[in-house]
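Below is the structure I would like to discuss, written out as structure tokens.
A single protein chain has been omitted; all remaining protein chains appear in their positions.
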Amino acid sequence: MKYIDEYRSEALAQKVVSEIRRVVTRPWVLMEVCGGQTHTIVKYGIDHLIPPEVELVHGPGCPVCVTSLEMIDKAHAIARRPDVIFTSFGDMLRVPGSEGDLLVLKSRGADIRVVYSPIDALKIARANPNKKVVFFAIGFETTAPGNAMAVWQAHKQGIKNFSVLVSHVLVPPAIASILQSPLNRVQGFLGPGHVCTVMGYREYEPIAERFCVPIVITGFEPIDILEGVLMTVRQLELGKWEVQNQYPRVVKREGNLIAQDLVNKVFEISDRKWRGVGSIPKSGYKLRYELRDHDAERIFEVQEIDTKEPDICISGLVLRGVKKPHDCPAFGQQCTPEHPLGATMVSAEGACAAYYAYGRHLEQLQRRSAGGAGQKVEEPSVVR
Amino acid sequence: MSTTHQITVPIDKTTESFRDKVIRKCGESVEMKEKFFTKYAELLEVMSRAMAERFQRGGRLFVMGNGGSLCDALHMCVEFNHPIIEKRPAFPVIPLMTDIATMTAIGNDIDFTRVFVNQLRLLSLPSDVAMVFSTSGKSPNLIYALQAAREKQLLTVAFAGKDGGRFPEIADYCFIVPSYSIHRIQEVHATVVHVVWDLVHIALGAEDVT
Partner (left out) sequence: MCLAIPGKLIEISQDSQGVRMGRADFGGIVKQVCLEYTPEVDAGDYVLVHVGFALGKVDEEEAARTYQLLEEMNQLTELEVPEV
């Protein structure tokens, strides 16, 4: 496939890797933000290909993983209702709430349907006028235009039985939050390529400047990731901190203004709780007041929710790049994709699921049986 | 846009003495003020003159903010409404955060994001000025108010921090403290209140005596 195959060329990968090897002179810690990028890194073993001085830690760019437990429990409460058809992307159905996941609820008779696009949910609403159709609108900024369009069309066409349960999250506040943490080790970022296709990358410039970290907006194929790593390491070696665009074939600095326009008509910025991380101010979207008739949080009054998180799960630390999946004692043991304890094991973009899918739990077993330690040593953060 | 790293020795905040903490935080605050006022000195002059002109023609200043920024906005009221120098005339500054009856009515019946815009639309005229304080630049209740003010032809001024959020696109004059620390941002805003009051009066011919 064009624009995919050529970015998986092994020969080109080798070139980029040897160039990284040539320029690197000391250890650096980089974070890739997007779950899709984590997936590519683990699938192609990019973290093993690049020189050992460059460490890749995984960021919170998995919207399924960071949807708060309260929101999952709210989804359950709504989906349980007999007058509701609850629609969602496939991944969300297997995220453990306080009392099991949505798939379990479905097996008990709740009308829960997987959709590929929010427009499909809208079609279901049109076809079922006597039911309340709710779409679980999670995602980063990449998904916001699609969700905005569905709500806008429902609003314009008077599809009154369609509503969305919104739990959008935004990347720049998450990056700022990671950089402000005393545990932070990250010195450079591979920025989210598809988020920036929509939003552009202007918002990252003040972050790069204030925290003195290079941010390279990167694509998702192995060559993209390798080039992103190269560009970031080059900046670090030269003592620079700029926002650069590795993905110019789709990302422009101003992004997609038409999409941003509709997103701003439908959503407004809100505080948002990130699972495993906590509340990050102004890091989410919620529906604007004008569209309250399509806001599932307003329409369905949900009682006080008592959340229960398994103690052993360290997904919060994994999402912030402080620990790796194999640092978790439950990884590959009690916690597997079939029986996930936390969201990072459920989602295709979650770091734990990616590590498991590509056999990293087997490496961990080997390390344990050889008597080696699986724990990473924390380094103090460097003050610049 | 970027300059070279100097990797400095990490400060171990767990063993730092209280005295050193005080000196360090004070130093950070001073440094932030220097950065901000160096960057915005000219723009502050232009903005103050524009405000002075509106005051002279009978315009009023409407101020808004949330939390700590509310305090900074309210401070602007007392500086103008009751000047510390008797010779300087008072100018009307109206806060939109203090009528808690109206605010809670709007917040309760409609939405908290509308508490300022609804009041502003009702009370302001095109000859007025709207000024907001925010550490993030992303508070919806301020964004809506600024947008409405702009539509109604008020002069719009915004003081923010971090990346400025949506304010640069909406406000006629936007000033962003280059920090992600809420305290450092608010400390600069507090100084801004005094500087702006002073510059407006100097623009109108007052003696620089503060």
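General observations
Note that the chains take the letters A and B in the order they are written out, and that residue 1 is the start of every chain.
Keep this in mind: contacts are C-beta pairs under 8 Å (C-beta built on N, C-alpha and C of every residue); 3 or more make two chains touch, one makes a residue touch a chain.
Remember, predicted model here, so these are calculated numbers, not experimental data.
Interchain touches from the omitted chain, evaluated on the whole complex, reach A.
The chain not shown here is touched by just one of A:Pro60, A:Pro173 or A:Pro192, and that residue is A:Pro192. Taking the complete complex into account, A:Cys34 is the one of A:Cys34, A:Ile50 or A:Cys335 that touches the chain left out. Although one chain is not drawn, its touching partners on subunit A can still be listed: residues 1-4, 6, 12, 15-16, 18-19, 22-23, 34-36, 61-64, 89, 91, 116-120, 138-140, 142-143, 145-146, 149, 153, 157, 192-195, 197-198, 220, 223, 227, 231, 234-235, 237-238, 240, 242, 244, 248-252, 256, 258-259, 262, 349.
Assume only the chains that are shown with their structure count from here on.
Within the complex, the subunit A residues that touch subunit B are 172, 176, 179-180, 182, 203, 205-212, 238-242, 268-270, 281-282, 288-289, 292, 380-384.
Residues 1-2, 4-13, 110-111, 113-114, 136, 138-140, 143, 162-165, 176, 178-180 of subunit B touch subunit A in their complex.
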